[in-house]
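The excerpt is restricted to a subset of chains, each kept in its original location.
Chain naming follows the written order as A and B, and within any one chain the residues start at number 1.
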C-alpha cells in the first residue's frame, strides 16, 4: 500500500487491518517515535479546517513534522501548474501529501505523476471518494457492533454528490455488509445507480428506516438544494430530516452518524444529534485514530 | 483551577502563585518535558497575531503541540454552531482551547458547555476580560516594585470598552493595590462605575498623574473615537496623550505600560514609548512567561 486514494479497490482484509491499527491507537494513545523525521504536508485546495486539523493532530501524535501549504496565498496563484507544484514539493523530500481537491481523481493523478515514493492520501476529491471518512465510519460502527454482516445501514441525503456515501459503501461492502439502503429525493439520487450495485435505492425515508441498525445522515449543502430546485429547509426536514419520531422507526439501538458539520433542523434534529443514540462525536475521535493508522501504515508499515 | 476565564474571582494568593511560576520561567527558560503529549488549540474569532503568537511560543516552550484553528476558512463558515465546534474539538482530545471572541463571556459559555476536562483560556472576550494581560501587567510591575500596596497606578484611555483595564483592576486589587486611578474623556468612561468600585475615576489626566508610580496607557481604536464623537487624534493627544511633559507630573521613577500595539502620537508620544521609563517591551516578554505559567498551572498543576 503506497497511497490511499479510494477504498473501492481495497480488500476487506486490508480495511480490517487498518481498523485494527486505529483501534490500537485508540487504546494506546500516541506513539511519538513512529514517524520521527517524517514530514507530512497538507495540500488543501478546498477549505476544510476539521479534516485538516484531524490529519495535523494525527501526524503530530506520531511524531511527524506537519506543514500546512496555504493555497490561497501560494505560488499556484502565480500560474504554477499543479504538476510543477507536486514535483517542487517532492523535491523538498516530503513523505506524505494529504490532498483535498474539488475535482474527482486529482489525488490519483498526483500519485500517477509522482517522481518519488511520496505517499498521497486522499482527504476528499470532488464527489468521488473520502476514504478516511469511510474508514472512520466503519470504525465507529465496529466500536459498537463487532460485525457488519447482519446490519441494516441507511445512508440518507445528497447521495449523488457525496464522496462520503461512496467511501462508506465501499468500506461497508468490503467488510461484509449486505443491507445498505440509500435514500434521497430524486434530484439527489445518483443518475446511474450501477455504481451503487448491491444497495437498495429509494426516495422513502420512513420505509428505509425500518428496523435499521445504523443511519448515516449526510450534510445538505444549500447551494445544491437551490440548484436542484429542492424545497425549502423546512420541507426538506419534513421529508428527509431525522427527528425522534423517525428514529423510532429504526431498531431500538440504532446508531446515528453524520460526517459533520451538521445542519440542525435541516437534515437532522438537534435532539437526535445530541441524543443517546448519536455517535457523531465518536466519529470525530475515531477520525484521528484512523488517520494515525493510515499515516502509520503508509510511512511505517509493520514488518 | 480548571479554566482561566477572568481574574475577577481569582484570590490574590492564586494570582501571586501564577506570577511566581511565571518568574520561575523567566529565570529558568523553557521546560520542554512539562507538556509533552498535550495539545493546545488556538481558537481565535478575532484576529490577534501578537497574542496568538505569544500563546503559541509559550506552549511550544513547554513541549506541547499547538494547532491554529483558522476561523476565516473554518467550517463555522458552513453554518456549524459554536457548540458543535466545541464538541468536535473536544472529541479530538485537546487539552486546552485558547479562545478570543468579540462577545463578552463567550469563553465562560464554552467552559460551561464543555463535555471533557479541556481547559478554556480566555485570550480576550469583548470588553469584559483579558486575564493573561492583567497577569502580565502585574508581573511587569512586580518585576520592578515588589509590592503593589503603596503604588499609585493610573490607567488612561478607553476604559469603557477595555477588557485590559478590567483585568488590570482585578489583578492589581487582588494583589493589594489601593490607589488605582482611571482616566478618560467622559464618552470613554464606564457608564456604571460600580464595577470599578474602589478606583478613582476622573477626566483630568494631569491631576490623575500626580505622583503616580505606574501609568498604563490604553490603545485608542479610531472606530470608537468616531462613534463617540471624540475630537481628532491631535486633540485627543493634547488632552489624554502621554508625553514627556505629562510624565514629569508623575513620580520620577514612574513606569509606563501599554498593552500594544501603540499608536504613536495618538495616546502616547514616541519619546515616552521608547524612553527610559517605558516597560512596554518587558510586558511582551512577560506575556510569554505568564502564558507558560497559565498553561503549566492548568495542564500540569504542581503537586
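Operating definition for what follows: contacts are C-beta pairs under 8 Å (C-beta built on N, C-alpha and C of every residue); 3 or more make two chains touch, one makes a residue touch a chain.
Note that this is a predicted model, so its numbers are computed, not measured.
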Next on the checklist: Of the identical chains, 2 are shown. What's the total across the complete complex as given in this file?
Outcome noted: 3
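The rule is short, and it goes like this: only the chains that are shown with their structure count from here on.
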Checklist entry - For chain A superposed on chain B via Cα atoms, how large is the rotation, as a multiple of 5°? => result 120
Checklist entry - Approximately how many whole Å separate the CA-defined centres of chain A and chain B? => result 41
Checklist entry - Which residues, counting only chain A, touch chain B once they are in their complex? => result 29-30, 32, 47-50, 53-54, 56-57, 60-61, 72, 260-264, 281-285, 287-288
Checklist outcome for this item: Interface with chain A, chain B side, in the complex: residues 36-37, 39, 41, 65, 67, 69-71, 73-75, 77-81, 84-85, 87-88, 90-93, 115
